[in-house]
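Written below as structure tokens is the structure these notes are about.
The complex appears here minus one protein chain, its other protein chains still in place.
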Amino acid sequence: MRYILQRIGQLVMVLLAVTAITFASVNVLGDPLTNILGPLASVDCTDVEAGLVEDISTRGGTSQGDCEVIALTRAEFNLDDPLPQRYVTWLGDIATGDFGTSFQNQLPVSTVIKNKLPVTLRLVGMGLFLSIMISIPWALLSAYRANRAFDNVSTVVSFGLLAVPNFAMGVILFYFFAVRWQIFPTRYDPSNAYSQIKSLVLPALTLALPLAATYQRLLRTDLITTLQEDFVHMARAKGLPSRTIMVRHALRPSMFSVLTVFGINTGALLGGTLVIEQIFSVPGMGGEIVTAIVRDDTPVVLGIVVIIVTAFVVVNLLVDLMYSILDPRVRRG
Amino acid sequence: MAEPLLTVRDLSVRFPTTRGVVQAVNGVEFDLEEGQTIGIVGESGSGKSVTAKTLMNLLPRSAEIEGEVTFDGRDVREIAAKGEDHFWGVQMTMVFQDPMTSLNPVKRCGEQIAETLRYHLGHDKKKAISESIDLLERVGIPEPAKRERQYPHELSGGLRQRVVIAMALACQPRLLIADEPTTAVDVTVQKLLLDLLDDLRKERQMSMILITHDLGVARGRCDEVAVMYAGRIVERADSHTLFSDSRHPYTDALLRSIPRIEQPSHTRLDPIPGRPPELINPPVRCAYAPRCRFAQRNCLEEIPDVSGVVGMHSFACHYPANTERGEAALQSNLDRGETAGGLHLHAVAEGAS
Amino acid sequence: MAGSGLAPLRDRPDVLLRVEELVVEFPVGRKDVVHAVSGISFDVAEGETLGIVGESGCGKSTVARAIVRLNDVRGGKVMFEGKNLAVLEGEELRKSRPDLQMIFQDPISSLNPRRKVRDVISEGLKVWGSQMGAWSEGRIDELMHAVGVDPKFGDRRPHQFSGGQCQRIGIARALAMDPKVLICDEPVSALDVSVQAQVLNLLEDMKVRYGLTLLFISHDLAVVKNVSDRIIVMYLGKACEIGAADELYEHPRHPYTRALLASIPEPAPTVEVSEGDIEGELPSPINPPKGCRFNTRCPHADEICYEVEPQMEAAGDDHFVACHHPVAVSIDD
Partner (left out) sequence: MADDISTENTEVVLDEAELEIDDAVKKKLGVGFWIAIVWLVLVVGLAFLAPVLPIDGQNDVAAGGRLESPSMDHFFGTDAAGRDVFARTIWGARVSLSVGFIAILSGLFVGGPLGIIAGFFRGKVDAVISFIFLSLLSFPSLVLALLIVNSLDRSLKIVALVLGILAVAPIGRLARANTIVFAEREFVQASRVIGAKNGRIMVRELLPNVLIPMSALALLGMAVAIVAEGGLAFLGLSVKEGATWGKMILEGADPRTLRTGTHVSMSPIMVLFLTVLALNYAGDRVRSYFDVRETAF
């Protein structure tokens, strides 16, 4: 239990560190004022107040008036506070569920996330499910007869899969299944639940195939190591059938490294679907964050980063819990 | 005399590897009567564990096995080929060296015993668990009901090995192969475990093959002892004869080289020169010859046959120790100023020319 | 304290290494402590071999590692040439190192697999280059020759040698420092029986040739007796009995020593000792028993043994025992 608490503490620290860095970088690298007010922000108000710059009324406004707007905006977004203080304020808002308002369309960031997150979650969920359903039986079969025909073919296939970048995999699947054979739609079809799922099959597969190959390689290696352990010999000496030994004795102790990688991958997935969403035009968080970054929509960027990092933290916590379920040796007080 | 429980005839095991063929076991033969214990003694790489694993059908598929193994009149290799259920684990079973690694770390101790009972005897879960607790009690584990619920890492080394023994004996096998069962535990615990195995063996009229590198263990616990070197049994006799009147120069030298408790301190040891040979593509010769004090030219050219002295004592050597013939060979080596190493050099030079 | 007391320390001018009330503890978890060594005292005279024998977990290796400061010392002194090694730090500690060298249990793991054996052996000379005079290839050749490894194999890497050869290389590495004390931690327990005697003989030869003082640690009672002048029997972080090798084995006074000796399976047909069986297993070093630490397994234990820790007391000529009920000297005297 203490171990878990320690991990929670550590992960909360990570969460703080990452958001702090993001917060600082979006505020330092880009000028938030410019992002909100556009060219208006470049008016030099000290000079205006000092009377060094004349009032310009030709563009339907005055620099005096501009300066008022600037001052108001600064106050509204707390831009006059020092950076750390603004971070704490922002953090406080986040904690109460207030993600701020998008600079672009004035929608609350939480609404943006609420609209986009479910699609991405569904995509990631389907991808993970597929990758597990493919990799575990695959690894069991190839480890059972290691270095035999099936295993050798598997090795070639998984090496091949690992060498296909996900965008290339996406383009290939897109070409064959959507463009050429037209089994799946070329665009995301939100009309009903069935069509939504159908639209996500290809992107989920794009996500799942390289992952499945990764997990298969890892699990196979560990299974082969486990199969050389004495307790597997012992199980055979007890006369238990091969299937029982593979599934009930060898599988569980071989899951640890695959679990670790699974945790890291899954956490990274929410941020890794960007490209895939782009290719299959899935209206998820990926597209949203790309747009937000390009348009310097700071609150949206920050909001989505918070979601992604939280997901990473939570998934890794779950992985830690899984460890202690899988391995009684970790279950210490 | 009744038919022996186990007969092994001309057993050879080879492993093809990228470095060549490893000749791990070579022409091993022995019989084992019902209720008898035979010890197989040898250093690492001598082929003793491979022999055991061959009997248990535990070798990797790549192993090339030749020879005949009969258990209770049935061909064991045929049973293996047919994939017969309820033979291993029921008729014959095995205990391994390291009790930590021979228990599945993620399963409760009781569960690991119970699954054997459930599979072979068809017990339901409840009955299997209660019988497991009885077994744990029988092998001298205190608080068996509590231990049943524990995981292997929560037990000490000695207790773990007792769990392994309980697990192996769950289905009342007629033959137990114990591969270095006490190497990983301390001497005081070793004694208790060996005593336990003795008790159980007598109680159940069980036969046992005890594999060990410890000459002391073999002497004290076995009716008969076979010494293995480089994949062959080089000498076999009842344990008293073997240790008091050894014939094979290897056995003889081994007994001389180990420090003894009754010798005064700083007694100069008499080591065996060199080290055991590699088993990849071994040359045709007595494998021990290059290290042997008695070796003559012909030892480097032919493999000695197994010959018997009296009754059960057999050995494979041209110039056995503690015989006139052997003494003469040794004397002639000493006269020529040639030790084992000199002889070997000689042979290498000849082979090169 | 069971097995404590300074009684076994000798007041002789030729005492080279003197360990007083050495305590080593390791923290586990938040509050638990492993009491690995709890107040052990002994000394080694110049040219002597002191054997330390005991079962796994008795702390014998910890003593060795504490003397060369691979472990931190909790309490007590390690006096060597007027300095207390236990409290040295930094550069001072480093400067004291060459005099006390160590040979490790696993011959293969104790050599860097990526370095040539010649480099392994000359490492110390390179480290101390300026202080020890220029090292020469000749010196390395001489050392390799002395330990029985042909210098022409100097460019090979450790995995190309057998275990016995690797142990010889480890000995050469230690000898290169021209040490005064050589600490051997289970030097032959990883070797095959037929090779063991070669290394034991080599150690005896090197001791004479280089004028070494030896600390020899092993769980094998016969091996320890063969090389040692004096022997300490350890149990659960304490010393049970100290004495001259032959005397100790002939007239063991501590019930534990007796039990150990009785447990040895002897290959030579001698009379078997059946008495002195001890039941049960080693208690946890986290919560060692009160009073005498052997009380949970001792056949003679009574109330006093559960309350009071026995002190080291003289039990004969150069023979000390820490026991409330020492076994009477055998009848055959």
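General remarks:
Letters are used for the chains, namely A, B and C, taken in the order the chains are written, and counting of residues starts over at 1 for each.
Here, a contact is a pair of C-beta atoms (placed from the backbone, for glycine too) under 8 Å apart; a residue touches a chain by one contact, two chains touch by 3 or more.
Just so you know, these numbers come straight off a predicted model, no measurement behind them.
Residue in contact with the omitted chain (choice from C:15, C:108 or C:244): C:108.
Contact with the chain that does not appear here is found for just one residue of A:10, A:105 or A:195, A:10.
For the options C:15, C:79 or C:127, the residue in contact with the chain missing from this view is C:127. Think of the hidden chain as still there; on chain A it touches residues 10, 13-15, 17-18, 21-22, 25-26, 29-30, 159-160, 162-168, 171-172, 174-175, 178-179, 186, 264, 267-268, 270-272, 274-275, 278-279, 289-290, 293-294, 296, 301, 304-305, 308-309, 312-313, 316.
Counting the whole complex, the residues of chain C in touch with the unshown chain are 68, 70, 94-95, 97-98, 100-102, 104-106, 108-115, 120, 123-124, 127-128, 148-150, 153, 156, 158-166, 170, 173, 177, 198, 201, 205.
What we mean here is this: only the chains that are shown with their structure count from here on.
Chain pair with the larger contact count among A-B and B-C is B-C, by C-beta pairs in contact. Centroids built from CA atoms put chain B at 56 Å from chain A.
With centres set at the average Cα position, the gap from chain B to chain C is 31 Å. Residue ranges of chain A in contact with chain B, taken from their complex: 229-231, 233-241, 244, 248-249, 252-253, 326-329. Across the complex, chain C is touched by residues 43-44, 156-159, 186-192, 194, 213-221, 240, 243-244, 253-255, 257-273, 275-276, 291 of chain B. Those residues of chain C lying in contact with chain B across their complex are 55-56, 162, 164, 192-198, 200-201, 204, 219-223, 225-229, 245-246, 249, 259-270, 277-279, 281-282.
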